[in-house]
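Sharing a structure, written as structure tokens. Questions coming.
Here the complex is missing a single protein chain, while all its other protein chains stay put.
Order of writing sets the labels: A and B. Residues in every chain begin at 1.
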Amino acid sequence: MSDPRVTGAVRYAQDVELPDMLEARIVRSPYPHAGIARVDASALPDGVVVLLPDDVRGLGVYGPQIQDATVLALDVARYAGDPVAAVAARTAREAEQAASLIEIDYEELPAVFDPVEAAGDDAPRVHEIAEVSENEAAYFDLRPQPGTNVCHRFRVRQGDPEAAFEECDVVVEETYRTAGAQHVHMEPHASAARWDGDRLEVWTGTQTPYNLRSDLARIFLMDPERIRIVCPPMGGAFGAKTFVRLEGIAAALARKAGRPVKCVLERAEEWQTLNRHPSVIRVRLGAKADGTLVAARFRCWADTGAYADCGPGVAQKMGFAAAGPYRIPHVWVDADCVYTNLPPNGAFRGYGQMQSTWARELALDLLADRLGIDPVELRLKNVLHDGDRYCTGEEMHDCHYEACLRAAARAVDWDDARRGKGVALLLKGMQTPSRAEIAVEAEDDGTYTVRCATAEMGQGAWRTISLLAAEELGVDVGQIRYAVPDTDIGPYDTRTTSSRSTYVMARALREAVRDLRANGRRGHGMIEIPGGLDPDTGQGVASHHWHQGAAAAEVRVDEETGKVEVVRLHAAIYAGRVVNRPGAELQNEGSMIMGLGTALYEEIDVADGQVTNANLSDYEIPAFADMPERLTHDLIEREGADIHGLGETALPPVPAAIGNALASLRLHVTELPLAPEAVLCAVDVREGVRA
Amino acid sequence: MSPEPEWLQPRSLAEALDLKAERGEEATVVAGGTFVGILMNQGLLAPTALLSLARVPRLDGIEANGDLRLGALVTHRAVELSLVVRERWPALARSFSVVASPRVRNQATVGGVLADADYASDPPAMLTALGAVAVVRSSRGERSIPIDELIVGHYETTLAFDELIVEVRVPGGGHRAAYRKFRSRSHEDRPCVAVAVCRRGDDLRVVVGAVADRPQLFPELCDPHATPGEIGLAYADAIEPLSDIRGSAEYRRRVIAVEVRRALEEIAG
Partner (left out) sequence: MRLTLDVNGTRREIEARTDEMLMDVLRRELGLLSVRETCGIGVCGACTVLVDGAPISGCLMLAAAAEGREVVTVEGLGGDDPVQRAFVEAHAFQCGYCTPGMILAAKGLLAEIQSPSEAEIRESLSGNLCRCGCYVKIADAVRRAAP
């Protein structure tokens, strides 16, 4: 029985045990916005270690893109759940009991929970200043708007849509909303920290070891080379295990305690740690009578919660991908990343592109309906081909959007009947710019050790990279050993996000093997992916290569209850070249199922700034019995093509395909999730019994 | 560190009842333990004593001579799989079979689900519709409580501090019954609206569960000569449903009308 996943032998970050280790629990603000007047731990018993604001006041401010975070909230708590203190003890239970003895005085402040409202001039300010970070995760020019809660504003300015709308035969306008969502990775966040003199070692479930190291160095005012990050495999992540999460608290406690400290979150805390950006997106689309798209205007508000995290990047991607894989000569986008007094939002599979795909693809079907043109035909008429320019000004190449769309439509027998069916087409960017490095070492016994910082979270990257190495070296994959990522030993990589890892590592591997062949024992390869956008105009190179896919859905609606049943769901994803076929299939299937959850069940319910459904009974993710009758997918390959990452691609188009399937029944719902109650409202509207 | 609870494991019903009388609310009764486990894991319950019924004999039998008699420690799974229950009280077997997951059904008991009085549980609504009674014992004696008189509010029963449910009796005889569970989200979700109906000759009982603090039964609305649709609308009008993430009160009313009608249509055919 070789696979540790079926024998239970996998050791995740939560399983790390270090000699003399203490376990930590975090004390969190119960208020969404409050001054912290007094934190008193005098009642705590001896033998527990407590971390108070004054213990971390002198530490550095951090944040991947905006420097707005401190290890503990200092003087102001900005969301219900903001860490205010922490306790380490022999067991988590003891730490919990000690933590309950900490007395904290709060003074409630006005709070804001909606991004459109928060972007306004009169909204309560979440942060007084938004200072741009100086680390490599701030890979684009940030545009915080002083005096407001807008911590980044991204714009696309291509042509003149306002004038062009005048020339259009049909213009549609609609506002779309998507709810917040939780990643619900099965393994909770877990980090362990240990000091060895002035060196810090951290074992943590993270997708971003080097970004994490960089911010920890900033926090502890250290040289990053004196910080070691080790990355055990994760029990799922989907974007949640990125940048600094628990590591700052664990490390600060470990330093104070003089002993290693591990912190593992309780499930309810996950909704207070990192979620997906809720969005409000206003779309205006204009076309000629023959279906030629002429102009598009997008206004996006991404609710980033109380700390920016990588929200600016999410808003930027939401914005630059909003126009979709279509030729539209006039495109303006305004995408604001806005602070609110809610838990922070950050990377979530799809990275802003689920939200803009939802809005755009539904608006396209509205347009198709108004034009009297079939939605597939409308898309085919405008879809990007090689040589076309995107709204960022970049020339598109390697375009397979048409193939994806045709495959998806065919999978649901689009030509036979249209009722109850919907399609959606996706254009998604890959982290640009970035840098990836990999080392390959020849061992004495004929095996090879591969070292890179790509983290394993179930996406099969370790296996795929091993297969690629075996291919390059011309050996059996059994000769390859993938070393657990360790920043002390392995080389740099930007991070394991954005479905980039197999693509960049494949290219870096070619260099590394060439280098190994030249010098015998150790080869090193690096690839730098150039590009980037001007944030004020959106012009430049948004993505080195694009992730492409389409989804089609067939639904049945119980029009007396509004319950939607997805009968058939298909995703056609451009893969280029598939290296790890079972892994690629699993990623497609998993993305589609997660998309189903986004479409039908998942929303973070908030009342007065409190998450009210922070458990897996009140927050529902798809289960076995929720599966569509038929769930299928294509991995589209082309001879001689490059690997295309597909860890996320099949997620964003799924909700939009389902929304468009409802639209084909004249049921117009503009918000995600598609709760039966909202669908029933749409039935009423269609039947004329409700406005 | 807080002291661990006292572990009480009586070996007879008499001993269990004596302990219950002695400790009252201070002893948390553990039958299957799923509900108690959830409360403890969530930090909502820190018992000073745990009273396990696991070693009390003769509470886990299923007998069906005429009436159905389910021992209080019979698991949900045993009811679900019982051939005699499936044959003669199929809707009851179904109402137990749709609870949560096989894991929960392997652990949770007939007595426990009634004593917990969770407003969203499936079996209480079906047992109410079937006219079942809970047989309850204390060291003072025994009494029978119709299920709709047992569960009176949000996680609230009329059990006295010294009483334990020992058995549930479901009337036999010809009847047509159905159980419907409407989830507004995942198949695994707690129900948004649940409906249990039972007709014995001219006697009709319609019970709506999961919409209020207790199963909703309105005998005056159960007119055997009214149409399913009429009864559905009447129930929707009479109930003040709760609002939560699964649906607003207004939405629940709409679904109540539909699901009651559908349940009655199921048994009409």
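Keep this in mind: a contact is a pair of C-beta atoms (placed from the backbone, for glycine too) under 8 Å apart; a residue touches a chain by one contact, two chains touch by 3 or more.
It should be emphasised that the depicted structure is a prediction, and the values quoted were computed from it without experimental measurement.
Visitor: Considering the entire complex, write down the shown chains that touch the omitted one.
Guide: If we consider the entire complex, the absent chain touches A, B.
Visitor: If I consider the whole complex, including the chain that's not displayed, which of A:G8, A:G147, A:G372 or A:G474 touches that chain?
Guide: Considering the complete complex, A:G8 is the one touching the chain left out.
Visitor: Based on the whole complex, identify which of B:R69, B:R86 or B:H187 touches the chain you can't see.
Guide: The single option touching the absent chain is B:H187.
Visitor: Can you work out which residue in A:Q97, A:T242 or A:Q459 touches the chain that's missing from view?
Guide: Touching the chain that is not displayed is residue A:Q459.
Visitor: Please pick, from A:L616, A:A641 or A:V685, the residue that touches the omitted chain in the full complex.
Guide: The one listed residue touching the chain not shown is A:L616.
Visitor: List the residues of chain B that touch the chain left out of this view.
Guide: So the residues of chain B touching the unseen chain are 4-7, 9, 30, 33-34, 37-38, 40-42, 46-47, 50, 52, 54, 77, 100-104, 106-107, 187-188.
Visitor: In the whole complex, what residues of chain A lie against the chain that is missing from view?
Guide: 1-12, 15, 183-188, 233-236, 238, 266-267, 456-460, 582-583, 585-587, 589-594, 615-617, 621-627, 631
By definition in this document, only the chains that are shown with their structure count from here on.
Visitor: Rounded to a whole Å, what is the gap between the Cα centroids of chain A and chain B?
Guide: 42
Visitor: Okay, in this complex, where on chain B does chain A touch?
Guide: Going through chain B, the ones touching chain A are 1-2, 42, 182, 184-190, 245, 247-248, 251, 254-255, 258-259.
Visitor: Which of the residues in chain A end up touching chain B in this complex?
Guide: The contact residues of chain A facing chain B are 93-94, 97, 560-561, 563, 600-601, 603, 605, 612-613, 615, 617-618, 620-623, 625-626, 675-677, 680.
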